[in-house]
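The complex appears here without one of its protein chains, the remainder shown in place.
For chain A:
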Amino acid sequence: MVDKRCSLQEAVQMIQDNDMITFSGFVIWRRPMAAIYEMLRQEKKGLHLVEVNSGTHAELLVGAGAVSVWESCWIGHELYGKVPYCLDRKMRERSVIIEDYSHQQMLYRMTAGAMGIPYLPTWASRGTDILNPEYDMLEKAGLRNGANEKIPAKKFDFVQDPFYNEGELIHVPAVRPRVCIVHAQQVGEEGTIRIAGQTYSDEQAIKASDLVIVLAEEIVPESYLREEPERNLIPGYLVDAIVELPWSAHPTGAYGFYDVDGPFIREFAAASRTDERFVAWVDEWVYGVKDHEEYLNKLGVSRLEKLRANSYRKYSTKVKRGSR
């Protein structure tokens, strides 16, 4: 059997420039941040992000100039930063193509990819400018010419319901990323993924993708995961690389393991306001550390211990979250 265990550096080397890529998680929860940092260190370029929703991780990639296309519905840092300054800057420079869909449309695009079908119909978001035919930005950029088999011929289509005569539905094209990077609490030695808490749209993102890389808080025996198979999300044969890397979602949070590091995200979001401050921030926290271990050492034990989840509650009871 192939040993899928590898280092973070080796896993990230599997990602190529210009890859279509997606991630596990939800905005600021369970994002594979250690891999994002390593992608910056390895200077990945031309990435085509397709995400059910986006967040802090993508702002880092966009700000560092690693992204050429962003297809999603939302980007920001929840209450730690409402403006996606990096995408805003790259949008105005016209160095990133933005293709806007709604959340449900992106979810169904990823679901169609996971189901092995070319599209899904939906009612969601009729009457909006998301469906404005003038706003098909990949078409405007000449990228819907068939040269890239992962880019569909149209942003969407309208089709009459042939079965119940319920009118005109929106058809949204499948997303078929080449790579999905996942953060999971546990993965088996052969790749079985167990995710605790909300699974967000991870199942769809993983199953839609050709290559699946998992960063896990811990690698556990497959026999242990098979004691309660109903708690597992993905069988091992759908997974290509596994990296055991504690705290690898920091500063985003992971149910049962650690909370979101709000002040850290807030500082990054503030630094992202200008190119100069963004560069200074990544020089300190990404390029200035050799690897994940150095990053954790820089954060320090006391900071991480405050974030550590209570084993009963699944979130930290020590972290200060508000003004009181």
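In this section, a contact is a pair of C-beta atoms (placed from the backbone, for glycine too) under 8 Å apart; a residue touches a chain by one contact, two chains touch by 3 or more; residues count from 1.
As a working rule, contacts and distances are computed from a predicted model.
According to UniProt, the chain absent from the figure is "Glutaconate CoA-transferase", selected among "Multisubunit potassium/proton antiporter, PhaG subunit", "NADH-quinone oxidoreductase subunit H", "Glutaconate CoA-transferase" or "Recombination protein RecR". The chain not shown here is touched by just one of A:Q9, A:S95, A:N132 or A:N297, and that residue is A:N132. Residues of chain A in contact with the chain left out of this view: 25-30, 52-53, 72-76, 78-79, 82-84, 87-88, 91-92, 98, 100-105, 107, 111, 122-135, 158, 166-168, 197-204, 253, 255-256, 259-260, 262, 309, 313-315, 320-324.
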